[in-house]
Each structure stands twice: as C-alpha cells, then as structure tokens.
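And now, chain A:
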Amino acid sequence: MDKDFTPTIIGFLCNWCSYTGADLAGTARMHIPPSIRIIRVMCSGRIDPLFVLRTYLKGADGVMMMGCHPGDCHYQKGNYSTRRRYVMLDTILKTLGLDEKRIGLWWVSASEAPRYEKVTNEFTESIKKMGPNPVFKEIFI
Partner candidate 1 sequence: MNSTGKEKKEKTATGKILSVEGDLRKTIKGLLKKLLKNNTLDAVLVPMKAPETESYAWVLLEDETLLDAADPLPPVMTVQGGRALDSITKQGDVYLKIGALMRPCEIRAAVELYKLNQVKLEHIHLISIDCPGALPLKEYMDNPIKSKENFEKIVQKGDKNEALRPVCQICQHFSLLSSPSTEETKASSSPDTENHSAADLHIGFFGGNGKKLCLTASTSKGKDLLEKLELSQDDSLEYWKAAGEKIRQSALKNRESFNKEWQEKIGGIENFTTALDACINCHNCMRVCPVCYCQQCYFDSKILENSPETYLQRAQERGSLRFPLDTLLFHLGRMSHMVLSCVSCGACEDACPMSVPVSQIFSMVGDQTQKSFQYVPGTDRNVPLPLQSFLKDEFCEVEIPCECDQSLLGKA
Partner candidate 2 sequence: MNGNIGVYVCECGPNIGEKIDIDKVLEAIASLPHVKVAKRFGLLCSNDGKKYLEDEMRKEELTHVVIAACSPRDHEQTFMTVAERAGLNPYLVQLVNIREQCAWMIPDKEAATEKAIKYIRAGISRVSLHQALTKKELEVCTDVLVIGGGISGIETALSLAGEDRKVFIVEKSEELGGKANKLSRLLPHQGSTLSLIQEKIDTLNKNAHIEVFTGSQVVDARGFLGNFEVVIQKGENAGEQEIKVGAVVVATGFDLFNPEENPAYGLGKVDNVVTSLQLEEMIKTEKVLLKNGKPPRSLALIHCVGRSEKGYCSKTCCLNILKNAHFLKDKIKDVDVTEIYRDLCLPNKADQDYYEEVEKKGVKFLRSNEIVNIKAEGGQISVEYKIDGKSKKISVDMAVLSPAMIPSADSKKIAEMLNLPLDPTGFIKEAHGMLEPIATPIEGVFAAGCSLGPKNIPESIIQAQATAGNIISSLIPGKKIKPEVKVSVVREEFCTGCQTCLSVCFYGAISFDPHKGVSVVNEAICRGCGSCVGSCPSGAIRSKHFTYTQLYREVLEALR
Partner candidate 3 sequence: MKQHNVMVVGAGVAGMKASLLLAQAGVKVHLIERESLIGGQTIKFEEVYPNMECATCMVAPIQQDVLQNEDIEVSLLSTLKKVEEKSDSYEVEIEKKARYVSLENCIGCNACFDPCPVELDNTFEENLSKKKAISVPCPGALPNVPTIDPANCLRLNGKKKDCKACQEACMFDAVDFSQKDEKVKIDVGAIIVTTGFDMFDVKPLDEYGYGKYPNVYTAMEFERLYAQNGPTEGKLVLRDDKPIKSIGIIHCIGRKELGYCSGVCCMYSAKIAQFLKHKAPDAKIHEFYRDLCIPGKSYQNFYESTRKKGVNFIRFNEIHVGKSNGNIEITCSEENGQDQKIKADMVILSPALIPGKDTETLAKILGVGLDTHGFFATQNQQLSPVITEKKGIFIAGCAEGPKDIPDSIAQAEAAVGKVLLHLQ
Partner candidate 4 sequence: MSSDFKPNIVGFLCNWCSYAGADLAGSSKMEVKPYLSVIRVMCSSRINSNLVLTALLWGADGVLIAGCHPGDCHYEQGNYYARRRFALLKKIMETLKLEPDRLQLSWVSASEGKRYAEVVNKFSDEITKMGPNPIHKNPKI
C-alpha cells in the first residue's frame, strides 16, 4: 500500500447537526484529516443515493454521510429516510462486492465535535488502509 496515499473523502453533512458539529470541531482547533471535503445539505434526507454513487464512481475514495441522531431531525424524520437509503446503498454495494466500506453514515449532533473528530479520523484511516478507489483503473465504467 502506498504510504503517501492521501485519500479524497467527500462528506455530505446536514446543516443543523453535523455541519454545526464540524464547525465546532474547527473552532475547537481539533485535528480533522485534510482529506475530507464537506458538502453542506439542509437535511441528510436530501442526500440522494445518486450523489453518493456518482461521487464514488467518479473516484472519491470514501463518502461520508452525516446527519442528526434519530429523533433529532430538524425536519422531524428526514434522517430515518436517510438511514433506509443508506442501508439500501450498503446492501447493493455489498451484494455486488463494490467496496461498501467506502461509504458510511454517522450521526453527529451539533455538540459532538469530538465525535466528528473521531469518526473522520477513523474513517480516513480505514480508507487509507483500503487504498485508492479502484474505479480509476477502469476505463469501461
């Protein structure tokens, strides 16, 4: 495995909990891996599975979805749908053997800056271990 490998990780974060959590991590000067690029959405429910698939197929080494904890959704129940969609994506990828571990869902609340720091670092580490996304080797996709 390439030691110098810096993965590209895209994070879709809900505005109300996770994004605030991520901001808080920043204000607290926590160490967040530089590989994460955040895309803010209003609710994790907005994260279209197609976003994730596309991100993955375009070569992102990992995709993080983050939203409010179940029950905390700013829009009442958006994250329950997110959860189902995530399971669906996960199942599809798992069934086809398509590195389902490159995609993950986490609940991060507005106050959970440490959790944000933890999950991002952990995920980055696991992606580093997995190495680069193999889609870049494939011309025929």
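Picked so that all candidates are chains of the complex that A comes from, given by their letters.
Throughout what follows, a contact is a pair of C-beta atoms (placed from the backbone, for glycine too) under 8 Å apart; a residue touches a chain by one contact, two chains touch by 3 or more; residues count from 1.
No experiment lies behind these values; they were computed from the predicted model shown.
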Which touches chain A in this complex, 1, 2, 3 or 4?
1
Can you list the residues on chain A that touch candidate 1 in the complex?
139-140
